[in-house]
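Missing here: one protein chain of the complex. Every other protein chain is in place.
Coming up: chain A.
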């Protein structure tokens, strides 16, 4: 059975890529150790030499994109259930759009945070770590962290709301009184997206980029 699973093209591809990646890391690490060049592996150099702008923009990008992925996934799950259930019970169509709106809200959180974070990116003069200054580094890293926070929270919130909404639609198709109860579960699910937004705002509250 393992052989049948291995015959799957995806599994072979992923196994190969993982093997290549880990063996590259292993061999590079061994070479660095053998030649006593371990001092060249310098995480601090990486963190101080890479521009804070890279981190800031990665944060902004991840904020919007991960939120949109969550929203899209949720809408895909709910939407397909509504459409499917609506074939036999057309009355569910209008009421269940509320689930779709909960999913969409997650994407709106994401874009709002992306705009808020991107407004904090300012120009600074300075090319060496001393001249850039600690505050600019803090700004870059905070923006990256905030973007990650809001992105991943919204991602899982969107999926959660989507699956619950799908269940709500199908239950509603069976029995109209069930919908309101399940809506409460959905509201709890969408609260977690809001948590992510609040924490991200807290993270970027002290950000001040520039000279």
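What we mean here is this: contacts are C-beta pairs under 8 Å (C-beta built on N, C-alpha and C of every residue); 3 or more make two chains touch, one makes a residue touch a chain; residues count from 1.
Throughout what follows, contacts and distances are computed from a predicted model.
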Legend entry - Choices "40S ribosomal protein S8", "Dynein light chain Tctex-type 1-like", "Electron transfer flavoprotein subunit beta" or "ATPase H+ transporting accessory protein 1b" - which one is the UniProt name of the chain not shown: "ATPase H+ transporting accessory protein 1b"
Inset, instruction - Return the single residue from A:128, A:177 or A:205 that touches the missing chain. - result: A:128
Inset, instruction - Can you list, in ascending order, the chain A residues touching the missing chain? - result: 10, 39-40, 45-46, 49-51, 54, 58, 65, 87, 90-91, 127-130
